[in-house]
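One protein chain is absent from this view; the other protein chains keep their places.
Up next is chain A:
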Amino acid sequence: MSLLGKDLVGLAGLSREQITTILDVAEPLREVSERAIKKVPTLRGMTVVNLFFEASTRTRISFEFAEKRMSADTVNVAASGSSVSKGETLVDTARNLEAMRIDMVVIRHASSGAARFLAERIESNVINAGDGTHEHPTQGLLDLLTLRQRFGTLEGKRICICGDVLHSRVARSNIWGLKSLGADVAVCGPRSLLPNAIGEMGVQVFSRIEQAIEWADALNVLRLQLERMQAGYIPSLREYNRVFGVTRARLERAPRDILILHPGPMNRGVEIDSDVADGPHSVILDQVTNGVAVRMAVLYLLAGQKASLADVAKGGAA
């Protein structure tokens, strides 16, 4: 059994040591993507199924790059093209995949708990690529890696997660991960988009973006899902930008430089202005690069390979 256990369904169950190990493994793997031949043989002969029951572009591509760069065989299954559209249940799908003797499943699903549900029913390793409004652990890990690269340590750093925390799987993974590594965590957004009991998760709650900016060393700005406006959680996108938008003018009043993260895709001019997203304090593209490395690390650790990291670092085309 690997250090992570069989599956990665969330950061809530991981220790500081486990999270640190993933980040430590991701660091050298990041270098693989810088090579001319971006491939190591670590997962050669293993089959990974990317099971996406919900639309996703960047997460699916990031996983696929990670798998291919580790030399795994990959199969992509989208819900619209699967038997799910014919009424097959998730457990049936899982059993069928298992019967095809796969090794790993990366699952994205609209229901909270779906990754855990699958993990408890199949022997293959399961990686949660986002389940409902629960967790998105690899996104959380890549955020942690990005912050650690900039800050050196997260101990005592103040990170505020801004926006639609209620519907965000990224927010929960961030809260668990950041707190495990010793950061102070806050959330900021309209109360209609924050879970009622969020304070009981050990985070500060700001209702004004100005307070968050004054307090934080880094802001993780969440995408405002446009359907929230139709659902009546906020009156208009325009007002959201006026009250909660991370704008250059607001950042200029900050007492210190603030790192800006965003899990993407961004609504420019809504939760974040373009000159912030593209500005000097943005680490948004670093997050994307780190995403591949973190996912390679998770695949590696779950596979429990005998090969040492030094071997991987030395490289060699598959």
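Everything below uses one rule, namely that contacts are C-beta pairs under 8 Å (C-beta built on N, C-alpha and C of every residue); 3 or more make two chains touch, one makes a residue touch a chain; residues count from 1.
Methods note: contacts and distances are computed from a predicted model.
Participant: Missing chain, UniProt name, options "Response regulator transcription factor", "Dihydroorotase", "arginine deiminase" or "CRISPR-associated endonuclease Cas1": which is it?
Facilitator: The UniProt record for the chain left out of view names it "Dihydroorotase".
Participant: Decide which residue listed in A:46, A:198 or A:234 touches the omitted chain of the complex.
Facilitator: Only one listed residue reaches the unshown chain, and that is A:198.
Participant: Can you say which of A:28, A:41 or A:132 touches the chain missing from this structure?
Facilitator: Reading the full complex, the residue touching the unseen chain is A:132.
Participant: In the full complex, which of A:97, A:114 or A:209 touches the chain missing from this view?
Facilitator: A:114
Participant: To test your reading of the contact rule: which positions on chain A touch the chain that is missing from view?
Facilitator: Chain A touches the chain not shown through residues 12, 89-91, 109, 111-114, 116-117, 131-135, 169, 172, 195-198, 200-201.
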